[in-house]
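Here is the structure we will look at, set down as structure tokens.
As you look at this complex, bear in mind that one protein chain is not there, while each of the others sits in place.
Every chain is named by a letter (A, B and C) in the order it is written, and numbering of its residues begins at 1.
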Amino acid sequence: MLTVQLFASYAELFGAPILQVPFETGGTVADLVESIRSLPAGRGLPASPRIAVNRKFAPPTQLLSKSDEIAVIPPVAGG
Amino acid sequence: MLTVQLFASYAELFGAPILQVPFETGGTVADLVESIRSLPAGRGLPASPRIAVNRKFAPPTQLLSKSDEIAVIPPVAGG
Amino acid sequence: MKRAAVVTTPVDPAALIAEVQSNELGAISVFVGTVRDTNEGRTVTSLDYSAYTSMAESELREILDEAETRFGVTAIAVEHRIGPLLLGDVGVAIAAAHAHRQAAIQCTSFVIEEIKKRVPIWKLEHYADGSHEWVDPTEMKAATT
Partner (left out) sequence: MKRAAVVTTPVDPAALIAEVQSNELGAISVFVGTVRDTNEGRTVTSLDYSAYTSMAESELREILDEAETRFGVTAIAVEHRIGPLLLGDVGVAIAAAHAHRQAAIQCTSFVIEEIKKRVPIWKLEHYADGSHEWVDPTEMKAATT
């Protein structure tokens, strides 16, 4: 399993600030997004939400490992 | 005569903050500049110094009258 | 000095100006973002900023590094406040000092634009009608501030 942080509207959508998502070795950011969108609340996400890995935005092709710090980033509205 | 205010480097050049310059009715800004530049210290001025009439920059063709507030404006350096 | 922080206490633009100022640098450009009373035609009464704080500070630092590369600005400070804010409160302040005024101004403009694009901070607006909403700038008809 991967631990995924949620924030703001996405935390409200899933009713929790953290998700545990099934994960197979060799999986990518795109695979993770697919897993999250297959959850009951996942349809509320856009098709390609921004994913941060170890506090940096990650492309869909990036490989994930269990030790990564992973977050789904809603549209930002700072400033 | 016209009363002409001088500032900063131009006041230093002429050694005074005010000049009295000969003036004929119908004279323009360009005529005034010529009169000032014909004074002993006047050669230290650029060929076309900026002239303010009644607190606004004036073109060389502008007619002058004795009641005008006239000043020769050195290169500005505010800000 | 370059400093980026996400804070929970009031942001003081004057303190940021003092922080970047030095006798070598004659031009200081500052941007201050405050809480507005309307957004998209709705009356705002207060808001809550939240952040993925560790990443937000990391992104802010990266933006300042990019600003240094682009504009040569080495004296710059930015603070973004999170938590509950009232109308008129300062949400973000940026101060950049440089020998040349246009470098300072363009740097500040760059930093606020980048913050709006990629620093993970979110805004929950509370409206006069009792409702609230997470602001999604990608859905807005026009940029507001």
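Assume a contact is a pair of C-beta atoms (placed from the backbone, for glycine too) under 8 Å apart; a residue touches a chain by one contact, two chains touch by 3 or more.
Quick caveat, the model's predicted, so the values are computed rather than measured.
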Legend entry - Chains still shown that are in contact with the chain withheld from the display: B, C
Legend entry - Residue of C:Thr8, C:Thr38 or C:Ser54 in touch with the missing chain, whole complex considered: C:Thr38
Legend entry - Selected from B:Gly26, B:Pro40 or B:Gly79 as touching the chain missing from the view: B:Gly79
Inset, instruction - Kindly note down the residues of chain B that lie in touch with the hidden chain. - result: 5, 7-9, 12, 52, 55-57, 71, 73-79
Legend entry - Where the unshown chain meets chain C, residue by residue: 13-14, 17, 21-38, 87-88, 99-102, 104-105, 108-109, 112, 143-145
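Following the convention adopted for this analysis, only the chains that are shown with their structure count from here on.
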Inset, instruction - Name the two chains that are joined by the greatest number of C-beta pairs in contact. - result: A-C
Legend entry - Chain centre separation in whole Å, for chain C relative to chain B (CA means): 48
Inset, instruction - Measure off the straight-line distance from the CA centroid of chain A to the CA centroid of chain C, and report it in whole Å. - result: 26
Inset, instruction - With chain centres taken as the means of their Cα atoms, state the distance from chain A to chain B in Å. - result: 72
Inset, instruction - Send over the residues of chain B in touch with two or more other chains. - result: none
Inset, instruction - Please list all residues of chain C that touch 2 or more other chains. - result: none
